[in-house]
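Please see the structure below; I have some questions.
Just one protein chain is left out here, and the rest sit where they should.
Up next, subunit A:
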């Protein structure tokens, strides 16, 4: 058996299926004991990456390491890694108990009975030990798959959308449970999901993957507040992207011309130096103020907006503001009573603090990573 602990590392991992590149020159370090989320749209190579960590798929190029041990050529059963499969892959001829005890038995763990029983209790399936997998609901099967992998307390646990089939309530419950287990046992979790909320609430680190490459990696707050690509800006939450031109520098900020109005963006949040760029602002960072009402010293202002849509969603009100250049921007305003309610057709200025915008490469697609509400589940 290989070294059971240490960081999980991918070095220049490429996986091709024929001519199709599923994973492209991936470099990745998952720190030991961390809760790592791999987030990305369907078909971006998440499962393929996990399979290479588990040893079920051989990389076309590159190395997989745990700690300092190269496990690239190691057979799956010799890796200190367990997987919760996207398809569950429960053994249909074995009872739930035997499914969960499978790994422990293979390793000759003495008190496998107690461990299995405890694990079944943890996933709330202790009454189902004698059943066969086909006699369980989809969500119950998913919990068995989770229990079967978790009970082995591996160095690295790979979870391929382990909560996909659960209803919202059970899902929240299991998210908390998973997070608790992970903190308790301190094993490394690599959690694949395409639910951005799940990734943000659970993970210490998120890697956003798209077309076989990692677009950006960081803490949930980093990714949300300072996305590097339009894909990340759209895939995690929502963003307003406005075409702008960098005109100069003032102290720690870049000066940007945005449809004739001058805006400042902090240099640390700018991912272009000069020329054309996407100016990005999250909708909740914008404040819509009736034109000429206030003095906006030190803040960025875009004038000439006109409210084109108002929707009240309880905690906040969502506005669409049509700008003079034809673009509609989203503004989410908390209903704290501090903002003047706006009506359809009101002319407004949009105000935000310079620390809240970001500047992205203009060559990227402004619609990359956008999701329709259905996709967001």
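Basically, contacts are C-beta pairs under 8 Å (C-beta built on N, C-alpha and C of every residue); 3 or more make two chains touch, one makes a residue touch a chain; residues count from 1.
We take it that contacts and distances are computed from a predicted model.
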Chain excluded from display, named as in UniProt, from "Hydrogenase maturation factor HypA", "ABC transporter permease", "Fe-S cluster assembly ATPase SufC" or "succinate dehydrogenase": "ABC transporter permease"
Which of A:15, A:148 or A:285 contacts the chain that the document leaves out: A:148
In subunit A, positions touching the absent partner: 41-43, 54-56, 75-77, 81-83, 85, 87, 89-93, 102-103, 106-107, 138, 148-149, 152, 161, 164-165, 194, 371-372, 374-375, 377
